[in-house]
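Take a look at the following structure, please.
In this view, the complex is presented without one of its protein chains, the others remaining in place.
Chain IDs A, B and C follow the sequence of writing; residue 1 opens each chain.
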């Protein structure tokens, strides 16, 4: 048995834990040969692979990123304006791959499945998303780490807020789904949490800030990058006279600051966390989760259950057909227990009062 | 509505998050008065209580321990050889309590329930255990923090092991259940994980160490304090000539070291983590979980669902009758997915080969 | 003896450690009364003070920010267009202050000294600067914490850089002095460190990125906010057609990215760390340093050595007359051992090759 493995899309803490568990499990349980493909599909296009043995995956459990490298632009069907599918299929055949383990987001896995249909190498998927928004999967690895990073940032920023009596805004990742902002906001004791799922009432948010300032309290706002005001459009770009390119403002946090400042007495400050949220060593929780996902992928391979993605449902490992989840996005439902909980303990979610 | 609240038994990261969520939720949702009882049942015996308002529970989410204090010796029925039940009941009546929120282990909650029957103050329970071993509850707050602390210790000790080519033994909490050793062992890349649930074969463990040493590798062993060798008795105490008291050896890690050293060439070192495992600021995961538990307890109170304990089942908040869980211990089942996963990726669980 | 104490300017990890040490030392050594003034000079204007006793300063050693609050706008001479000096002097007299401990930057201490001359309350200063740039002081508290925060961010960002083969830019604080960028850059293994003290050659930086990319290596750039290209002006603002206000671009990191991207094949990404750098719990090093500074300030008070600032010289506690340091800025000398060290181990400092 010869198994290929690649990581695609943006990097995410826990990728190496998956790579390690897949490899160790396959070697230990069925003596499989594992072939690591470099930089996602790019490795199949540029013919860059390397064998993964016990030693190659020892000592990587706690390291961030992916030892295989990744790419979020390469497709096995078109690369730099060229149809590369035939070459990729031929290369897979040369490599003698019996199956492909694809660790990536929705897009990566859909491409892998299609490639399997074309080239005859079936795939098993492991979902990867910092944002925790893959359909059919309750909790993805990397998410706990991102939440921990954001929570720490909220705590740091809060001490400044308290010392100066300020309104502090922290912007997190989450273009379509607000999981990070919600969990980190709860863990970091944010007073206001703004999500893509709930258009926020600017006046309501301002009222919370004013009310707290009157009691000499700082206000901590955790906002997902995809959040937007009620009825508003998210103008993060503005045209500049005499310049062909518009200017990108530094994110929704800065926009919110601009609008909030005239409405409150306290100074308002904004921070955009950016790339720090997806890097670094995975938390112990994520290491365990990613290890389980990797081992479960090896199970699917051994049982020949192809075209499926490992998942977590009702707190248990499971798998779902890839087709069932493709192109979908798991957003925070408005009646989700965490949202209800946040509301009930007095967190402002930006909803009009 | 006047609600009392106490924390009992050993402290645990997340207690303050529960106290905060119960208080904020009750104040915000039904304008209840919340009375904090100091040092567990001792506060009811010594008549030490204080009101808990919004300000008292602000800023405590991330702090370790319990602002109410706790006791793991005081009982509301007998204290220092005296029957105190009548006094306690009288004091509860004076306080005008409508219900009692009890955050504690099995023992604390059972006492609270019995006290409710005697004195007419019904209770709602929130389970507290570092060890993650309360029956009927998949995941308790504080556990993730303990796992993170142990994982960090394993990582620290591992660098020493690697530099010197040693066998390093780390002893974790877990007298009856091995959850901490299992999850931290997995997250900390332990080569050997020894649990109370699986009596270990000393020769098998020694063989793993020898095989690794031959390949110039260190061996990392994570052992729960309740683990024991096959057929063996756990002699952590020995009589001393001329002394009435036996001497306690410093834990099972030291015992294991004593027996392992003659069997391997590498130097063997042991560390007993002890109290650091139950202290400190809760992880973001535990803060969110504890907040949810606290808010769920407020739900039970508002709905009058007394004599029940908040719990997590199939990844969701739920509640169970206290009677269903009393006196039981949730140990790691031998077919638990985490155990299976550990075995399959090549971790030695001490099972005879 | 009645001593007032205030914190002025931006907050900084370790302020509470200073407050605690001053208070404990004065109470323990000479039974002094300590009066905390709220929100910097604003407390003297708005007559907001509170006594600081043993209990008030217990448990604050490790907390970020300042329990006294701070202000970086209030002056004891002019506030909201009004001359308030006479009121402030009168209030100080009412309070019966024998001396004032001022914890702050250059500006705060200069104001406190002038106030002392006008109103007769002499002062002792404790230098506070995240940036480590107060003249006459080798190492200020808060700096080690800022360096640790930036280092962690560099490590997080680096895993993403490696996984994607990118150029990652991280912008740190440091408008006039590059200490944070230099130490964190060294500790975080940055390949390029750009400081306000050395105008950087863009082509040289681009060449480093290209050379590394050719070897399939990511490049990590740590840039202080005050760094600028050779001969260049730092246009962080641009006028917007039809808007009275120019738009602030998100910092020099984004500017650098804009200019670097056309020059290299690798993707370039930028992160501006912002406010997280000045918040949070101080590192153990900073707690010890701030405690020593606080105790040394108490020494100066007890000996009547007024108009002086505590400092660290040649690795030892000392003090300097305030006049000797006012209005000066400690920048990184071009022959500083750390700079030399960085160069010699191959870090690019942006100097033309």
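As a convention for this text, a residue touches a chain if its C-beta (ideal position, glycine included) is under 8 Å from a C-beta of that chain, and two chains touch if they have at least 3 such contacts.
Predicted, not measured: the structure shown is a model, and the values here were computed from it.
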Shown chains that the omitted chain touches within the full complex: B, C
Hidden partner chain, touching residue among C:151, C:172 or C:271: C:151
Contact partner of the left-out chain, one of C:6, C:32 or C:61: C:61
Omitted-chain contact residue, chosen from B:28, B:139 or B:156: B:156
Residue touching the undisplayed chain, where the options are B:214, B:276 or B:334: B:276
Residues belonging to chain C that touch the chain removed from view: 20-21, 24-25, 28-29, 59, 61-62, 138, 144, 147-148, 151, 155, 183-184, 186-189, 283-285, 287-288, 291-292, 294-295, 298, 312-317, 337-338, 341, 344-346
Hidden partner interface residues of chain B, rising order: 7, 10-11, 13, 15, 39, 63-66, 69-72, 149, 152-153, 155-160, 162-165, 168, 238-241, 243, 247, 249-251, 254, 269-276, 278-280
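Note that only the chains that are shown with their structure count from here on.
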Degree value of the rotation bringing chain A onto chain C, based on Cα positions, nearest 5: 180
Chain at the geometric heart of the assembly (C-alpha centres): A
Between chain B and chain C, centroid-to-centroid distance (C-alpha), Å: 41
Whole-Å gap separating chain A and chain B, where each centre is the average of the chain's CA atoms: 31
For chain B, residues contacting two or more additional chains: none
